[in-house]
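And now, chain A:
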Amino acid sequence: VGTTDEEGDGNEDSDTYTIGMVDSLTGSLADFGERNQRAVDLALEHVNDVGVKGQDLDITVEDSESEAQPGVSAAQKLVNQNNVPFLIGAVGSGVSMSIYESVIQGTDVVQLSQNSTGLGLTDQPGLLRMSPSGRTQSVALADIISEDGYDEVAVTYINDEFGESLYEAFEEAYDGDVVYESSHDGEGASYTSLVSEMDSSGAEAWLCITYQQEFATMVTNMYENGYEAQLYGADSNRGDTVIENTPEGSMDGMKLVEPAAPQDQDNYQEFATAFEEEYDEAPTAWSAFAYDCVITAALSIQAADEFTGEALGEVVRDVTRPDGEEVFSYEDGHAILDDGGSASDIDYQGVSGPIDFDENGDPRGSLVVMEVQDHDYESIEFRES
Partner candidate 1 sequence: MGALTDPRGYWDDLTATEQWVTAAIGLIVLGLVLLLLTGILSPSYFLFLFGLAGMYALLSFGLNSQWGFTGLINFSVAAFFGLGAYGAALMTGSNSPIAGGYDPVFGVVVALVLAAVVAVAIGIPTLRLRTDYLAIATLGLAEVVRLIVRHESQWTNGSAGIRGIPTFFASWPVLGTFPDVMPGLEIELVPGSPIVLGYSFWQQSLNVALLLVFLGGSFAVLRRAQRSPWGRLLRTIRSDEDLAKALGKNTYSYKMQAFVLGSLIMALAGVFYAHLNLFVDPGRLDPITTFYVWVAVILGGSGSNRGALLGGFVVVAIREGSRALNDVSWLPIEGAPIRLLAIGLLIILVMRFRPQGILPPQRELIWPSAVDDAAPSRPDRGVREAKGGGSDD
Partner candidate 2 sequence: MSKDDVVLRVEDLQKSFGALVATDHATFEVERGTITGLIGPNGAGKSTLFNLVSGFYEPDGGTVTVNGTDVTGKEPYEVAEHGLIRTFQTPRKLEGMTVREAMLVGPRNQPGESFIKLFTDPGTVGEHERQHLADVERILEEFEIDHLATQPATDISGGQMKLVELARAMLAEPEVLLLDEPVAGVNPTLRNKLAEQIRRLNEQGTTFLLIEHDMEFVMSLADPVVVLDRGSVLTEGPPDAIQSDDQVIDAYLGGGGV
Partner candidate 3 sequence: MSADHVLALDAVDSGYGEVQVLDDCTLHLDAGEIVCLIGPNGAGKSTVLKTAFGMLSPWTGSVRYHDREIGGLAPEDIVREGIGFVPQTENVFGSLTIEENLRMGGVARDDDLDPVLETLYDRFPLLDEKRSAKARNLSGGQRQVLALARALVMEPDVLLIDEPSAGLAPNTADDVFADVQEVNAMDTAILMVEQNAKKGLGISDRGYVLDQGTVRFEDEADALLDNEEVSKLYLGG
């Protein structure tokens, strides 16, 4: 994790550019935070191999504890004490929003959320995010469930901004009946009552919008109670944690939708390989988002006239826009910019996808539909959002 520059400055006299990041190092989303940090380290390595305007990039990371208030405190420190002009943050949608409203709004600091998919962020054009809005996922899920021939579904969702907004969007888009819906708490709660209620609702299709640990527990509870249903889920329920902690075959046939990292793209492959080499595990789409946040920030700094929020704000969208030449790594982008190219001369294609922030600050993204086969995820279909 980065070091603090005690002087708290990021101005051009020193030999590093320091930006800030609010991440979930602890709390319910610590999983995400941990992987983010790995991706960030990787990204910093790639950036500093080349340099930004001849200097190093450094990131001061503060913990949000996966909660709004500590998140805001963290951002306050980064923005007002460390004077960072560019802030990556945060994971949870609620945290990102509260940071934006309490700290960023009214200043010219650029905020780019690494992992928030909540629908509310769309209403804040000033708040950029790397991960696509959950709405696309919800719509896709609604379609898939209908296409699979289920006109009744039981839904449970994690009771935070993320889960709730995804559920609302799903309910809006779904043609059939939601015969049961209930939010649930995270963190080690027991879900036996929940699954038995879902079972008694009579629905044969179950949609779970939650996080990996919670979902693993849910599936285990289902299995141990002998319930069976066609499962559907959001991207957040996918991962090794689930595979490792659920009985073999317990989820087979489950379908999930997730933002597609372009797995066939070379830069993703490279990223994935580097990640696996370093950390001995496959990256998730979420870590790819975090990686892209750092690269985008670095490109913006390189492209901007000066290291201020105002200047960065002017270029941050441009470096990912389709007008320019497609570049697939920081090195390539840097080369063009260093040659006197302007921000709009490049179009960074992230390891997570094309990015292309729209007017609301949301990226473009495509989705992949996955199915669990033999207790492993297989992608079966791509969908444009």
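A word on the picks: all candidates are chains of the complex that A comes from, given by their letters.
Everything below uses one rule, namely that contacts are C-beta pairs under 8 Å (C-beta built on N, C-alpha and C of every residue); 3 or more make two chains touch, one makes a residue touch a chain; residues count from 1.
Predicted model, so just to flag it, every value in this text is computed and none were measured.
The candidate list 1, 2 or 3 contains one chain touching chain A in this complex, and it is 1. Interface residues of chain A facing candidate 1 in the complex, by the touch rule stated above, are 1-4, 6-9, 13, 25-26, 30, 60-63, 65, 67-69, 72-74, 76-77, 79-81, 83, 94, 97-98, 101-102, 105-107, 118, 120, 159-161, 163-165, 183.
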